[in-house]
Each structure stands twice: as C-alpha cells, then as structure tokens.
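Single-structure report; data block below.
Here the complex is missing a single protein chain, while all its other protein chains stay put.
Presenting chain A:
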Amino acid sequence: MPSQKKNDIAIRMEDVGIEIDGELDSGSEGKNRKAKASPRAGGRNGKPATTEDEEEEEDQDEAPRKRARKKKASAQDSEEEEEEDDRSVKRKGTKAAGRKKKAVKEEEEEEEEQGKKKKGGKGDAKGKGGKEKGNGKDKKKKNGNSSSSGESGDEDSLSEGEMTSLKEEVEEKKKLIATLRNKPWRMKRRLKLLKECQAFVEEFEGALGKGKGRKLYAYKVMMAKKMIKFNRDFDNFKTACIPWERKIKEVESHFGSSVASYFIFLRWMYGLNLVLFAFMFGLVVLPEVMMGLPYGSIPRKTVPRAEQDRAMDISVLLDFGGYCKYSILFYGFYNDERTIGVLQFRLPLSYLLVGLGIFGYSLMVVIRTMARNSDEGGDGGDDGQFTFAFKMFTSWDYLIGNPETADNKYASITTSFKESIVDEQENQKDENIHLRRFLRVLANFLILCSLGGSGFLIYFVVKRSQEFANLDQDELSWFEKNEVEFVMSLLGLVCPPLFETIAELEEYHPRIALKWQLGRIFALFLGNLYTFLFALFDEVNAKLEKEKSIRNATIWGLNEYYSNYSSYHNTTDIPPPDIHPADVIRGPCWETAVGIEFVKLTVSDIQVTYMTILIGDFLRAMIVRFLNYCWCWDLEAGFPSYGEFDISGNVLGLIFNQGMIWMGAFYAPGLVGLNVLRLLTSMYYQCWAVMSCNVPHERVFKASKSNNFYMGLLLLVLFLSLLPVVYTIMTLPPSFDCGPFSGREQMYNVVMETIENDLPAFIGNIFTYATNPGLILPAVLLMVLAIYYLNATSKNYQNANLELKKKMQMARDEEKNRRNNKENTNQVMQDLEDLLPNRSLLPPAAEEEKPPPEIVLEKGSKSPKVAKRPGAAANGKGVNIQKDVSLAAPNPKAAVTHPPGPRGPSGNARGPPPGPARGRGRGTPPSRR
C-alpha cells in the first residue's frame, strides 16, 4: 500500500517535472521504507557528499563525526516513536502505538513532496537555497533511516572528540528550537523537527551533564516574551494617552487628512494654552487669590458706589462690567504691593514676567514645532516611489477585529486613495496657460477689491463707534453699541465664501488653493485686527488724558487733606483719609478697559462660531435631511445639500483667536482660562458637528505633512500681537490707581526695582553693562551673522538633498530601463553571436547554456524542462523565494488551471531576473518584446 502510493507520487512528480532532488529523495525514501534494515541505497551516493556536509561544521575530523551522526541517527529513531507519544500527550490523547509511525511518515513525505511539486511547478525560484535545503532535508531523512539500520549499540562509549561534536550539535539543535518559529516550513515539518530537536537536546544534554541550563533558558525565553508584550502594552498605553487621538483618527478616516489637520492643530493649540494657563494661573492668579487682599478691601477691588446698583445685572455682567470688571479676571484688580503673603511673593514682578514669558514660551514652542515639522518636510504629496503600491498592499491592518474599526479603516483607505488620486490627477493635468494666468490675475484683482472694501468698512465703523462713545450710553441702541463687533463678524461670515467662489476661477490644486484661501482671509482678518487695535489705541489715549486729570485732582485732593489735617490736628502723624473704598474717586484704568475689550471680542467670537456651526451646519443638515421627504427637488443632492467642513475659516478663526488671547492675556489674566475652556468645548463640539452634519469635500486632498503653513501664520500673528503689548509695556504709563504697576512711571520699572533692591550689586552692574548699546550692537551683529551662516548652510544641504533625490530618481529610472532594454540588447547580442563565426564574443553565455554537470549526471535525461529549470533558478537574486516556495500550500487550482506545459515559456516571458545571471537558460528570446 505505501509503495503503491509512493509510485503514484513519483509518477505525478514526473508529470509535473519535479526537480531532481525531490525525485531522488522520494525514490530512496521509498526503498528504505520497504527494506528497513538495508543501508542507504546507491542512489543516495550519487549525491555529492560535500553538499550534504555543507550544513554541518566542516572542520570536524571525519571519524568522530560519523559516530556522532550515528548516535544522532539512532536517537532519532527512537525519537520518532517518541514524537508520537508527545503528540498524543499534548493533544490529551492516549498513548499511541508505534504502528502509526509509518502512516505519519508517509503523510509527511507526501507533504514534502507536494511542497516540492509546488516548487517544481512554479518554474522559477528554484535555486541554490532550495537545493541546499533539500539536501538538508535529505540528510535528516538519511539519518533517520540509517538509524533504522540498527546501529544503536555504541551509545555508552563517549570519547572526548565525540563530546565536543555532540556539544556542538546540541547547541545547534538548541538554536534550531529557538529559531524554529521563524523557519518558513509547513507546520507538520516544524512540529516534527521540534520534537526531534527537543528529544535530542534532552537526551544529550543529560549525557553531557549540561541539563541545568535548560531552566534558565526557558526562563529567558519567557522573559523575552513578557518583554515583548510589555513593550506592546506600553506603546498602546502611550497612544491611549494622546488626547482625542481616536476622535481625530475617526474624523480623518471619513474626511481626509486635511480636515484632520485642523483638529490636530486645535489639539496642539489646546496644549499650548494649557501651559500658558498654568503659568498665568499658578504665578499670578493663584497668589493673588490666596495671599492678596480680599474683595472690598481697597478701592481697586471694590465696585464704585455709582455702579453698585447695577453691578449684578445680567446685562452688565455679560458686558463684563459690574462685579466682573472688579474681579480677578482683569488687570485692575491686582495690588501693587511689592511682596505679598508669608512667602514674600513679588506679585508685580511675577505679573510682568509672566506677561512677557507667555510670549517667550509661545515663540519658542511655535518655532520648535516648525523646525521639527520641517524635518518631515514636503508639502503633502509624498514623493515615495511606491505610493499607490504601499497603499494597496499594506494599508489594511490585519489586526483589526471589530466592525466599527473596520468601517473606519475602509473609509480611511478610500479617503487616502482619493487623496492620492487627486494629487495624481493634478500631475497629469495639462492646461491652457494663458487662460489660466488671466483668470488668476482676475481673481486676485477681485479679491484685492473686496479686501480693500472691507478694510474701509471697518475703518468707517470704528470711526462711528468713537463718535457714539462720546454720546450717552443709554441713548444708543443695541446695534449701535455693538456695531464694530457686528460688522467684523459679518465680514468674517461673508468674505471667506466670497473668496472661495472667486478662487474657483484659479483652478489650483486644492491644497494650494487652501493656502491661498488662508492667506487671503488672513489678510482680511489682519485688516480687521489692526483697525480694531487703532481704535483701541484711540480709546486708550482718551482714557489716559482723562486719567491724568483725575490723577492730578486726586493728588491735589490728598495734599489738601494732608495739609488740612496737619494744620487742624497739629500733628504729622496723619491717618489715611477715611473714605469707603467704593466712594474713592478713581481713574478710568485703561488696562482693564483694554482687557474687557479683548474678552468681549473673544466671547463674541465664540458665540458667532458656535452659532454658525449650529445654524449653518446642524440646522441645514436637519432641514436637508428631513425636509427632503416632502420637497419638490432632491435637497441632499441638489441645492442646499450638506455643508462641507470649512478648513480655512476654522484654522484662521483659531489663529486669530489665539492672537486675541496673546494680546489680551496681559490685561485680562482670566482670558487664558476662558480660552482653554473654549478650545476644550470646541474640540468636542466641532468633532460632533463634523461627524454628524458635514460631508467630505468633493475633492478630498492630502494635507501637507507638516502643518507649517498654519504654524507660519500663527507665528506671524504671534509677532503681530507681541508688538502692541510690548509697546504698551514699554511706553505707556500704567494707571495710577489700579493694577500691579500703579504708582510707577513705567511698567518695567518693577524689574529695575527688583534688581536694585533684592539682588546683589554686581548683578545690577552686569545688567547695566548688558544694556549698554556698545554691547548690544555687536551682539545683534553676531546674531545676524549667525543667521546668515546658518541660512547658507541649510540652503546647501537643501541643494544636496535635491541633488540626491534627483540621482535616486535617475538610478531608479535607469534600472527600470536597463531591465527593459536588457531583452533588446540581449537579442542584439544574440544576433551578433549568430553573425560571428567563432562565437568568442559571448563566452559566459555559451557556458551558461548547458546545465551544471552534476545535475546532468544525476537526472540523466528526464525532460528538457527539468534541464532548463535549475539554470533558470540559479540566478543569485537576493530574494529568498526558493525557501518559501517549499511550504506553499499546494494549490490544486493552480495545478489545474496552469498545467506544467505552458509554464516554461510563461516563466521566461516574465522577463530576465536581476543580477549577473541575466538571460541565462533562455533558449529563444521571448517574442513579446
């Protein structure tokens, strides 16, 4: 029965044109099985012995090795029995008898043979590696079989040489056990090998007295596994710690990386603001609350008598008047005592340093982020050579095991494909350059017009509001009071869609169009911002005038009081005037006014943004969704449809909001906290709005990998908001009766005071030297030079980079071309070869034509196909296909649909393999080229 089966297999193998190794193998195998006691058959001897030994260590002398081999073999003999036992033990079965051994062996062989058949059937990919492996296999078999020849008598006598060789083999087996997992073999073969190796190690470690290491080894393996698992968990934990990562990924998978880039920016902004808030809260607000004077103790912390009636009115509070105005939220509340509390906390100094430190920190973070992002570089379209191929073959994550994640993944893959397709289409587009140019100029002209118009409108409104400010507040309507905010919000609503419409003319790639759009809206908002600022300055100047008079009056009043008191009571020990804090006449405190302006602006911005989302997106989506059932046209596909997420508007809203925070934080420390709340809610709110009411863009495009355009805008805004704040700190005198700097000529005097009073004298000296223009000028010069140098270096690197990229591209193209042309040149060469009578032109080719001699010797004359195959497979390409092929699942389909006959030519038509062996083993040049 087994022999019959074997024959069947052999026949089948011949049909397929199996490689010679397999043929021999099965043949000798069968023979051995039939006659167990006989030593190795002659067919085995035909095999070159050296190849057999290649796997083993060559430097061993022959005699002990053979003995060792015998030992091993004999061991394996019983091991095979043992294997059965192990199997049965492991699978909780009963102990099996040895009679099944044959069947098992049979099966294994069939398995291997099928593998080989597969290998042979594949037609390519049969090289040295495969052959070597085959030999290895043979060797094992041989050992196993020779063991059955009954040489198991000498296991008791172990000489020194045997010991060493044994040791090495044991080590080898151990290594095999350790790496067995990585071996590309079928499970059956691996199981068998494992059993063998384990048994062998077990046996001979005992014999060598080395069994102790085993536990340690097992422990090590276990620890390694634990370590891997721990690392994985730690990575997961790290990912889980990134806030909103899942939310953003979800948005990204449905709306593309461009929309996600907004949320990533929002998250980044939230982090920045959290740090700013920590500074502001920890170093300014908290000390004042904990250690400063309570509300109502001094005039600046008390609502004036005139305002007290309405101080709790909602309308007043919403305008940040009343109790709000005289609270910890604003500049005016802070006291000017040099130190407060038991800690001697220098609040005014801290206030100034935090105010400036916020800028310093933000600058640092923005620039650092930009620098880090520029590493990743590129403006989105990845220039890798395998963009689509990677997307197609590696984008599905096989780990995904839940339907929701799978849905997201499908969406994200689709989106990313669409993104890449848009990029690709853009590359392939050919255009009418003149028309395009004209349209672009026209679009820019229109946009400049609308920018100018909106600038004028703002200027006009601000002027009017200044007039209104002089009138009585009660006579003005709500609209007149809030005209500036209203107009600015209106412009913010109307202009961006207008720009977008105009930008359609330009037909830029969506990514570039987004940048233009961002730039234009930025210009619009910038105009708004600066008109707003100038209006504010006017107001501040007016307040300063008013304050001066009040201050003079106060000082005069105090002097009067003092002189009166001293003359009346005839004493120099004058108590301060006994006036209730609410009744003290006080200046307008321009800082608080400015702070209130900024807070109001921020709040109105929040309101507008949220209302826009609620009405523009949610309500629209509701109407489209539910009115669609009873409407005369298709609302979802037709006119209103669902909204798209407005990336540019949102990004710029975020950036300008941040500008407001930077500018206002100095005058309203509470603003940072407010902003943190805003960003937090807006994260959830907008995520929800996007996922529920918006549809993806028509052309989903890939965001640039570095968010550096956003960052650049942010940096610009940061710089712009730095200017007015630093200007006011440096030039405007602080209010005399409110805020931490009251009573000082300039705000920065608080630093001078500290240096003079609290620090040792030499630091003061150093400071004087450092502020000397003679030192500052060279320092600036040095910095400029450094910048110049660094800039030049980076340019050079950039050029080198580009050059290298170009070279890589060229090399790739060249390689491709060479592969293509090889066929042709080969053909030419062959023609030449025919022309030349002595054929001396191509000696290597002639050599290659005939297969390696030992194969001829072995196989005799099987079939021409077989003769060709080893040559074709002997190409030394770096890919380990050969090894892998042996464990391919033998696929009957493949065998049926592609009978071995036509496979030869098809293998050739595949084109020449790389490496030196190109064109080898090819009888005729394929006609396809």
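In this text, a contact is a pair of C-beta atoms (placed from the backbone, for glycine too) under 8 Å apart; a residue touches a chain by one contact, two chains touch by 3 or more; residues count from 1.
We take it that contacts and distances are computed from a predicted model.
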Out of "RecA family profile 1 domain-containing protein", "Histidine-containing phosphotransfer protein", "Calcium and integrin binding family member 3" or "Potassium channel domain-containing protein", the chain not pictured bears the UniProt name "Calcium and integrin binding family member 3"
The one residue from A:M290, A:M392 or A:I763 touching the chain left out of view is A:M392
Logged for chain A, residues touching the omitted partner chain are 75, 78, 82, 84-96, 100, 103-104, 107, 122, 125, 152, 155, 177, 180-182, 184, 186-188, 190-191, 194, 198-199, 201-203, 206, 214, 218, 221-222, 228, 385-390, 392-403, 405-406, 410, 413-414, 417-418, 420-421, 424, 815-816, 819-820, 877, 879-881, 883-885, 887-894, 897-898, 909-914, 928
